[in-house]
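All protein chains but one are shown in place.
By written order: A and B. Residues from 1 in each chain.
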Amino acid sequence: MYHLRPRGVLACILGVALAQGLAVAAPATRLITDAAGRHVAIPENVTRVADPWHANNAMVLMLGGAAKLVATSLQAKSQPWLRRLYPPIEAIPAAFNASGDVNMETLIGARPDVILMAYDGSLPKWFAAVDSAYQIPVVLMPNTSLDGLKTTALLTGEVLGPNELGVAREFVRYFDANIQRVLQVTGKLSSSARPKVLHTSSPGILTADGRQTVIDDWINIAGGVNAATVAGNARPVTMEQVAAWNPDVIIVGSAPNPQNRQAILDDPRWREINAVKNGRVFVNPSGAYLWDRHSAEAALQVLWAAKLLHPAEFAGLDMGKETKLFYARFFHHELSDAEVASILNSTPP
Amino acid sequence: MIKPRTVALMILLPLATLYVSLFIGRFAVHPGEVAHILLGQFLPIPHDWPRSVETIVLQIRLPRAILAMFVGAGLAISGAAFQGMFRNPLVSTDILGVTAASGFGAAVALLLSKNAIALQVIAFAFGLAGVGLTYLLARVYRATPVLMLVLSGVVVAAFFSALLSGAKYVADPESKLPAITYWLLGSLNAASVDSLKMALPPIIAGSIGLLCMRWMINVLSMGDEEARSLGVRTEWLKGGIVVCTTLITAAAVSVCGIVGWVGLVIPHVGRMLVGPDHRALLPATLSVGATYLLCIDDIARTASASEIPLGILTAMIGAPFFAMLLRKTRGAWE
Partner (left out) sequence: MNAPLIEVRDAGFSYGEHAIFRGVDLDVYSGEVLTILGPNGCGKSTLLRCIGGALALDEGAVRIENVDLSSIDVRARARKIALLFQDHTPSFPYPVLDVVSMGRTPYLSAFGAPSSQDIAIAEEALEQVGMRHLKNRPYTELSGGERQLVLLARTLAQQPAVILLDEPTAHLDFKNQVRSLQQIGALAQRGATMIMTTHDPNQAFLFPGRAALMRPGGSLAVGAPSEVITDELLSAAYGIGVAVLSIERRDNLGDLKVCTPWYNWPHKK
């Protein structure tokens, strides 16, 4: 039989009281359901955000949460328009690089409350370490469709806070309105009236962006059909496959610039392609990020693409005006005419 | 020495494969149409074929096929010359570091968004520089012993590989990084008449140089000391072989990325067909190498809508073939 020693009992009572006290002092959390179906617990009040997803940094800026950025990726820091719109990004440490590697010390040193990351079905390389060893919450967001882009905007807003969420909702309304504006015309088009569109990278390496991508989505919305029958982003294809597809319109994306467009026009191998014969080769605009990829400016991309593919039906659409309005409303930046031109032609500011 | 039948085969097979390559592909062209188009370049017959087909055959397929043949032939003869010079059946053209250096040059060109021709020039220059560095490192008392060449080549290749990794590290993952990765896997994607004009002269010059040295390579393969006792200026000969193979390999890598296993395996096939005498072997490797890479490239661009990188195909076919060779010969030469 055991004696209840008075000193032992006192120790137990104190221990329990301490634990309760600690629980009360711990910060409040909320649960977010991310794109991978995970329930992630993040602080009630998020003040420090790490965003290794370079495309999403512009989104964070647009939603008004840029001041909360404490760690980003190397690529995001080198986007010319992002630097122009948000100069303090220079000082933000780049804890992530292109191959998906993370500098753990930099990341931990930045003490983020949460990490925002793209999710295409597979987890990033550093996920296991960050999630289990360091227990920093990671919110995964979709990146393979325009609908996913809207979800990303809302999720990002939700993570950042009520103000940002409000902006996100406003953005999604704007985006949907643009899509509706376009679909009203293009929704009625027959398949024969839809030009075949090839979205490619620079001729240095010939690639095509195919089905089940963001690009495929906006091509369809804008009233075209994707000439590339492959699936996925940036699939390498042969010149003669391109000749077999024979697109009506070529859009130079990924590394969009006037030189790459000119290279296609000058190259004898492209001579007999419909798009080249009819002079319908274009450079995709790029601003805070590439418009044609998973960017906030995708809202402008659908307008631009629709006007490109069906100029007659969208004669009243003024891309310069639309761009200025968007930047003023969401980036709080007044664009000069020269800046608008540089965005639409994809030249650096 | 070589049967006339074998000679005839060595000349006809590449030409026949070339003709077939012109009408197979994802864009359907009739064999007869190809014949008409080709003849129509020289003879005054009416041009009754669509211009798009003509572009496919003459601007897209023909330069690519010719490039495949020359690259295959060049890599094969270089591999054979190296195996003779180093007296080692496992030697390939990469041994002096030209591939790693060229690869890095191409990565730099892609990072700087250079067009295809500038990329070729830069990759070629880096390839030459890499081998030059190896050669300088290997010089011992005015001679370059074979062992020193091999070791220096390893060092230089490792160095440029590290630089290449650095280039991939800073590359933009949306556009530049996939371009570099894809280029490194090897592809004749960018073949055009311009790239032909750039790549062919060094490959032809190097191959002619090696052909001139065929007999001397036989003697050199007896060992440096013995070759010298037989009156061969071994340092000049080795230098000449290195210059020729480097010209060829740097040009090949600059135009189609890293295509391995050709320089390693084709010389063995050549020896199985015509024997080890380099007087017969070197011309044979030209023919076999040309046919081989042309067939592989046909598969690369036809098998699926998305192009299969050459380097993957040559490895998938070359490695098992080499394994079979090893089993059959049990490690011996013949």
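Please note the rule applied: contacts are C-beta pairs under 8 Å (C-beta built on N, C-alpha and C of every residue); 3 or more make two chains touch, one makes a residue touch a chain.
All of these numbers come straight from a predicted model, not from anything done at the bench.
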Missing chain: touched chains present in the view: B
Contacting the left-out chain in the complete assembly, out of B:L230, B:A303 or B:L326: B:L230
Selected from B:I203, B:V219 or B:A290 as touching the chain missing from the view: B:V219
For subunit B, the residues touching the chain missing from this view: 84, 87, 212-216, 218-219, 221-223, 225-226, 228-233, 275-277, 279, 333-334
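In the analysis below, only the chains that are shown with their structure count from here on.
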Geometric centre distance via CA averages, subunit B-subunit A, whole Å: 41
Subunit B contact footprint on subunit A (complex, rising order): 54, 74-75, 78, 97-99, 201-207, 229-230, 234-241, 243-244, 246, 254-255, 257, 259-260, 263, 267-269, 271-272, 290, 293
Residues of subunit B that touch subunit A when the two form their complex: 25-27, 51-52, 55-56, 59-61, 64, 110, 113-116, 119, 168-179, 182-183, 187, 189-190, 192-193, 301, 305-307, 309
